[in-house]
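Left out: one protein chain. Kept in place: all the others.
Lettered A, B and C in written order, each chain numbered from 1.
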Amino acid sequence: MAQMTMVEALNRALNESMTADDRVCVMGQDIAVNGGVFRVTKGLLDRFGADRVFDTPLAEDGIVGTAVGMAIYGLRPVAEIQFSGFTMQAFDQIEQNMARMRNRSRGKYPISMVMRTPYGGGIRAVEHHSESREAYWAHTPGLKVVIPSGPRNARALLNAAILDPDPVVFYEPKAVYRAFREDVPDEMETLPIGTARIAREGADLTLIAYGAVMRPTLEAAEDLADLHQVDVEVIDLLSIKPMDTETIVNSVTKTGRCVIVHEGPRTCGIAAEIIARLNEHAFEYLLAPIRRVTGFDTHFPYFQVERHYLPDSETIAEAVRETLAWE
Amino acid sequence: MAQMTMVEALNRALNESMTADDRVCVMGQDIAVNGGVFRVTKGLLDRFGADRVFDTPLAEDGIVGTAVGMAIYGLRPVAEIQFSGFTMQAFDQIEQNMARMRNRSRGKYPISMVMRTPYGGGIRAVEHHSESREAYWAHTPGLKVVIPSGPRNARALLNAAILDPDPVVFYEPKAVYRAFREDVPDEMETLPIGTARIAREGADLTLIAYGAVMRPTLEAAEDLADLHQVDVEVIDLLSIKPMDTETIVNSVTKTGRCVIVHEGPRTCGIAAEIIARLNEHAFEYLLAPIRRVTGFDTHFPYFQVERHYLPDSETIAEAVRETLAWE
Amino acid sequence: MPSQTIQTSAVRGTPDPTSSSRAVPPARIDLGEIDDLRVLDENGEVNEALDPGLPDDELLRVYRAMVLTRKFDIRMLNMQRQGEMGTFAPGFGQEATQIGQVYPLAQRDWYSPSYRSFGAQIWRGWPMDQLFLLWDGFFEGFAPPPDVNDLPFSIVIGSHVPLAVGIAMGIRKKGVEDAVVVCNFGDGASSQGIVSESMNFAAVFKAPCVFVVENNGWAISTKLEQQSGVTELARRGPAFGVPSVRVDGNDILGMIAASTRAVEHARAGHGPYLIEAVTYRMGVHTTADDPKVYRSDDEVRAWEGKCPIRRMERHLTERGLLDAETIETIGTACEQEVLAARESFRKRAIARPEEIFDFVYEELPPELAAQRDEYLRRLGRA
Partner (left out) sequence: MPSQTIQTSAVRGTPDPTSSSRAVPPARIDLGEIDDLRVLDENGEVNEALDPGLPDDELLRVYRAMVLTRKFDIRMLNMQRQGEMGTFAPGFGQEATQIGQVYPLAQRDWYSPSYRSFGAQIWRGWPMDQLFLLWDGFFEGFAPPPDVNDLPFSIVIGSHVPLAVGIAMGIRKKGVEDAVVVCNFGDGASSQGIVSESMNFAAVFKAPCVFVVENNGWAISTKLEQQSGVTELARRGPAFGVPSVRVDGNDILGMIAASTRAVEHARAGHGPYLIEAVTYRMGVHTTADDPKVYRSDDEVRAWEGKCPIRRMERHLTERGLLDAETIETIGTACEQEVLAARESFRKRAIARPEEIFDFVYEELPPELAAQRDEYLRRLGRA
């Protein structure tokens, strides 16, 4: 058991997966000698050599496209895109090959690969470095989408993603990278993709979040308990696609009220999808409209004002109180 | 007043807009000499010359990127992407420049341009030729998204899109291109972007659709009236973003029930967003869960089976009847 | 002998050190040269200096493959016109380019084809009935046969090129086999950024990947001059560190010479190679296209004289390997093969709509299983 940051935990997962399976290789911009701009891949080159850990030219489309080719050949590439804002450069290869090759080849070429990328705001970055567009991938048939919220689940989910027979988009909340440490067990751990976690049990309302906004969400839950005697259940989605509809529905069936939190733009975002599913499966239990506390349908702001833009615990708590007050 | 197909009506709009404003130019693959693979741009080269109507190299990213540059320079490009499946190739330029340059330049360089593209299934096309991914663009801040359903509104909306000071993604339902004719008035017509149309008034339930599936939707409404004495209100969205929330909410406030139809994949699709908005603004009026009749979260099938995949009037009518039966 | 382009290094203008003058012409970088190959000219005459020297049975084998390709093509066009086939992209006129590019490949090698490649696909072992299925919109058409290392062909222009490079990178990284990958695309595709990215990746990683750009002069209605700032697309390779060769793509012996050179280069571990095959699309772009709108009959007629099959016929006749009778026999046999495939296609042409959920993921997640149920209910109703 060791106390680790998320960066260290992800690094451990890569070490573990590469040790367990020599088909796993790691590629991307500045991931080898430099160990990644966030140091997630630090030390891998020395340990596993240049054939399995290699820098690529500066071309995201080429990175994903060649990674898919390597997966066709039977390797298990873990490709890093330096910031999720640059996954747009690889959109065609993601949609047309990574997400489709299993289907196009009628199962002959499954694409067991992971595209890792740091996402989200909160680190005073320049423009295009704070995007949160997981909904694009959730809308894309054939992909799985995973977003951890802390060191331990990050490590377990990354191991699971690498083992997964399908292509996984793995979004890393960079605001959490070094934000805190957590106990990470020594033995290899995985978490099943497609399963949400009840991060806090409660009876009055269901708060759903994932990734970096888990922290203000849990903070809001604690504040509400302390200051307002409100007992909120908090769900950490972890897996965006497939989504653990059952856990969500069970919770809201119990609480009757729900607030959903994410950083990405609101329209056609993940919260909309959750609302649609709750409408389908828990309609008769809903006591109030489900509130969305999300990024706005604007461009992510330049960093001087990002803290106003990002969902904070106060905004979340207010949405909870308003939802509880609704009748 | 002339009877026109949608292809002819779109061609008329291009003629009108190009005549009215010499900053309007038309570009894309095979749009000049060939008049477009669907003939939407037929005759424009002869009439307006090669400086304003020109074929480009086979590179969608370059098409959108240079069109944005031309818009910065003060022209009003209408760029065609031959099939919407290939907008993926241009995703980065759409998201990073077309949708953002107004914001990035703090208003100095508004991007008044249109990206036209045929979308959707139903014409027995090869793979990648039947996609319906308008939700990607609806989720992207800075874009407007318009989808006509018939010749007359196609013509009016295309004129409006070209006049619009913001970048517009204009999805053309290719299954409708030549499916029927409609009276199109001689005088130049526009329709305000952001306004839905009540295609059929009714009291029992609100059916919401857009684009190619308007036809089976209206058919279902008629069948329901004829066979089941059910009086359905049908809304043709026309504008996906901004969305006419008011019209939708007013209708569902009246009917209490709603079914939404689209071709695109379900998860994080347009229907999810509509449900989220109805949940927010008409919660207390909802008498039953809102049903989604949409494309599945699978790849669009090869054409032998596409008719099973696409929402048809029977499936829509059944969803309506089930929603009416819900209590 | 591989092209020397890449090895050419900068030669700086060296001023005479004894002179006091400080006015010297600029240094120049020599960009090198590339070969422009033709073995069999339009009259069927061979340039022996470049002849790959195939034995007689091999010469007949490639001739027959070209004839079969054309028979298949004509039959499919026929079926399409009669409503028995979906829209497809004929390869009429590009038979030598097609067969030549895969000729040197072994079974362990890989092929990532574009859509106008059924000639090469048949050569590689795709059953013709399956290709009929594919173009007629049946799922199983796309499934590569178990023992064929090929990708399903690509409809999205250029999108399959990095896959070829990735496979080649995998081959090189594993280092346990000496397989190579061939990937073809059109002159239009050469404009796609991903094609440039792919060439660069291949050069950087010395990936054993052979790129074949089939320069047939047109991308639907867009002619080469509107497509590209250069008319010789072989120029693209050296700019990315990929040795290149240009070849008459209607000359099957030239094609084989070029592809053999390229494949040997890649197989020996020297990295990628680019072949520009200069050819012409004699027919429609696809059956949905009308070339009369954008190109002249004269242009097409000028290329009729360059037919790759006639040219080889003349050569083999001169060599005594063919005569009017054997030509007829081979043609008939190929036609029979195609007709037999059509029969098989007709039997197999059964749509299974429930299959659309089968290969989205290895296992169906619950949310998709629910959608499948919904869909099956819908099918049950129909």
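Note that in this section contacts are C-beta pairs under 8 Å (C-beta built on N, C-alpha and C of every residue); 3 or more make two chains touch, one makes a residue touch a chain.
Because the structure is a prediction, the values reported are computed rather than measured.
J.: Would you list the chains present here that the left-out chain is in contact with?
T.: Every shown chain touched by the left-out chain: A, B, C.
J.: Looking at B:M6, B:A67, B:I123 or B:A161, which makes contact with the chain not pictured?
T.: Checking the options B:M6, B:A67, B:I123 or B:A161, the one contacting the hidden chain is B:A67.
J.: One chain isn't shown here. Among C:E42, C:E140 or C:E232, which residue touches it?
T.: C:E232
J.: Who touches the missing chain here, A:R106, A:H128 or A:R321?
T.: Here the residue in touch with the unshown chain is A:H128.
J.: From the listed residues B:Q93, B:S130 or B:S149, report the one that touches the chain absent from this view.
T.: Touches the omitted chain: B:Q93.
J.: Provide the residue numbers of subunit C that touch the chain removed from this figure.
T.: With respect to the unshown chain, the touching residues of subunit C are 5-6, 10, 12, 22-38, 45-50, 191-197, 199-200, 202-204, 226-230, 232, 234-242, 246.
J.: Taking the full complex into account, what residues of subunit A touch the chain not shown?
T.: So the residues of subunit A touching the missing chain come out as 29-30, 32-35, 37, 55, 57-59, 61-62, 85-86, 89, 124-129, 266-267, 296-299, 301-306, 308-309, 314-315, 318.
J.: Which subunit B residues touch the hidden chain?
T.: 25, 51-52, 54, 56-57, 59, 61-62, 64-75, 92-93, 96-97, 101-110, 141-142, 144, 165-166, 194, 242-243, 245-246
Going forward, only the chains that are shown with their structure count from here on.
J.: Determine, using the mean of C-alpha atoms as each chain's centre, which chain is farthest from subunit B.
T.: Chain centre farthest from subunit B's centre: C.
J.: How far is the middle of subunit B from the middle of subunit C, if each middle is the mean of its Cα atoms, in Å?
T.: 36
J.: So what's the Cα centroid distance for subunit A and subunit B, whole Å?
T.: Here the centre of subunit B sits 31 Å away from the centre of subunit A.
J.: What are the residue numbers in subunit A that touch two or more other chains?
T.: If we look for residues of subunit A contacting two or more partner chains, we find 92, 96, 103-104, 141-142, 243.
J.: Multi-chain contacts in subunit C: which residues touch at least two other chains?
T.: Subunit C, residues with two or more chain partners: 139, 142, 156, 193-194, 360, 367-368.
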